[in-house]
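Every protein chain of the complex appears in place save one, which is left out.
So, chain A:
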Amino acid sequence: FLGAGGGNDIQWCFSQVKGAVDDDVAEADIISTVEFNHSGELLATGDKGGRVVIFQQEQENKTQSHSRGEYNVYSTFQSHEPEFDYLKSLEIEEKINKIRWLPQKNAAQFLLSTNDKTIKLWKISERDKRPEGYNLKEEDGRYRDPTTVTTLRVPVFRPMDLMVEASPRRIFANAHTYHINSISINSDYETYLSADDLRINLWHLEITDRSFNIVDIKPANMEELTEVITAAEFHPNSCNTFVYSSSKGTIRLCDMRASALCDRHSKLFEEPEDPSNRSFFSEIISSISDVKFSHSGRYMMTRDYLSVKIWDLNMENRPVETYQVHEYLRSKLCSLYENDCIFDKFECCWNGSDRQIIFHRTVTFFLPSLCSIVMTGSYNNFFRMFDRNTKRDITLEASRENNKPRTVLKPRKVCASGKRKKDEISVDSLDFNKKILHTAWHPKENIIAVATTNNLYIFQDKMN
């Protein structure tokens, strides 16, 4: 039998790094979101300067079977510009909060990108031919005098250097008073949701002048506000179901068929607090920074400050699995509160849907994808993976020091207390300015994209 590899069966190797080398980070270059498209051929990043950079995977070279194709810049465009809210005398940041790809329907690619206030649908299309041989126009575009035309010819397309154009096809604006934190495309591929701190809106991709409010948790009296929405996502298969997470560590599952305004949840997922771990910061560290459905939709994963939790949608009262990302930070929460690191929003992701392929006699079985590995970031440019099957975990580092291709990354270890072993790093030596908030896993292959502050690392597994 052939099976999908586990987190520790995969040997991760450095493949590429994109971005500036120098330590002085330009604010605009800070990466704010990373997302593979549905085929994995394209990898998009958004940054604080409002730009989107799309990388394309090279077609695999048949002779170079030891590595998968490299990612090279495919398109760069300015998605959002800074704006000024004159009513409040405040700037609206152009930072790209999220990018979500639409599934490909024709030759062009479409993605949604959003800043705090406005969502845009971008069309990325290729042009590699141009028409030549017009009758009424010269090659340089000047019009010919019709009276000089004596013969007619049919214009033909001739190849040209590939040009990738990005154009905004829809602009979904003025629907959010608060800051947009999530967008999620529905499985019907016609609608999508956008969530801000207090409200969630439903849009149709074709219609920009109105959206429907489906969740509103704004209290009548803002003084009573104690909880905000932190993330939201549509169910991958069920087009009427979505979830949203809150700053109090709860996840609500809503069914849009139940009512127009989904203020009453169908399910409420919440784990009771562990009294032995209570502290001043219990609420803050319980705030969920990301929620992701598994590919089947049976499970969902949430990320709070210290842990990753896997929930079974059929069980509301506690997660089925909990993985500690950096438990050694629990005793440092006061300092992390002081320097604001406790508010960092780490994302998490599942492994790709590499299918299990089973050969049995003359029949090949393609089993549904198994979400068996979860990945999330930490500080000091560390990122972590947890294998749900083997229960093993690994810590790796995204750093230019390990940039020899096909060299397996060395696992890292943080020493929480006591004697520090060789090669271990003590908690006090961690660099809290080097945080990995955004990671993405190729939907089909064992390729991962890991964003440090201003660099994008691509790792692959070591193929035999």
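By definition in this document, contacts are C-beta pairs under 8 Å (C-beta built on N, C-alpha and C of every residue); 3 or more make two chains touch, one makes a residue touch a chain; residues count from 1.
Methods note: contacts and distances are computed from a predicted model.
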item	value
Protein name as given in UniProt for the chain not displayed, "Transmembrane and coiled-coil domain-containing protein 6 isoform X3", "Gamma-secretase subunit APH-1", "Ras-related GTP-binding protein" or "SRTD2 protein"	"SRTD2 protein"
Sole residue of A:K123, A:H179 or A:R298 that reaches the chain not shown, by the stated touch rule	A:H179
Contacting the left-out chain in the complete assembly, out of A:L87, A:A107 or A:V363	A:L87
Contacting the left-out chain in the complete assembly, out of A:N106, A:T151, A:N221 or A:T362	A:N221
Hidden partner chain, residues of chain A it touches	87-93, 116, 178-179, 197-198, 221-228, 230, 247, 277-280, 283-284, 287, 331-335, 337-341, 343, 380, 426, 428-434
